[in-house]
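Note that this complex is displayed minus one protein chain, with the remaining chains in position.
What follows is chain A.
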């Protein structure tokens, strides 16, 4: 099935993504887009140096980024940090996402990946960001990748499953499309571009192709799958370009935190600064947003 998908012409896809990046989003449209983008942020910290204290600070930011500001969609942490985050987010409505399945490489036995997933869910994560086995995918062992996703989905129970394709390691856009279909077929609730741990993370063309995939999947199955670009999206301007792409590719139905997320850490502060600028008419400067 995967090799029967229409190919992707690299030049054309990049041209389309670039064209959508020229849309000019101003005034009221910009204000709405910024608030929507804030509500779509998966505020992320995935460092070896993370501590419960650091995670609690991030959760406080997630619940109320600033006065009169909607909360972000979720906080995204390593499994070991889930208990602290669960505690800090209790009752806030902010989702708790945990990476799992031997993030970021995915190079571990399946039992370890499943145990990783179950532990995160048991500790309070209601969203799991898994990685696919890129090695198996590139070797053409699609069935193995598929079965792993199915198994992880089962281990998730009620938790939502985001499948990280790590597009920077897939080689070309045809593979991005194939991996997207593979993940959706195996039961993904979201498809996500990247771990943020390899040099090439989310790019507009990759996200475009994934948005086309969820659009086509919906046309075939009636099921809407979410998309999450992650890594490298740092400015409001970039975030708005992604929203334009969602709007004009998958369609406005996808413009909700239930179906589109930004995996980001520094993006939120830029969104807050732009938000303040639109409200007050001037830049207050980086000292007026919190570094968490």
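The criterion applied here is as follows: a contact is a pair of C-beta atoms (placed from the backbone, for glycine too) under 8 Å apart; a residue touches a chain by one contact, two chains touch by 3 or more; residues count from 1.
The rule is short, and it goes like this: contacts and distances are computed from a predicted model.
J.: Have a look at "Chemotaxis protein CheX", "tRNA-(Guanine-N1)-methyltransferase", "Aldehyde dehydrogenase" or "Acetolactate synthase small subunit" and point out the UniProt protein name belonging to the hidden chain.
T.: "Aldehyde dehydrogenase"
J.: Pick from A:45, A:117, A:167 or A:247: which residue touches the chain that isn't shown?
T.: A:247
J.: Taking the entire complex into account, which one of A:6, A:93 or A:199 touches the absent chain?
T.: A:6
J.: Identify the residues of chain A touching the omitted chain, counting contacts across the whole complex.
T.: Touch with the absent chain occurs at residues 6-9, 11-13, 15-16, 22-30, 32-33, 212, 243-244, 247-248, 252, 255.
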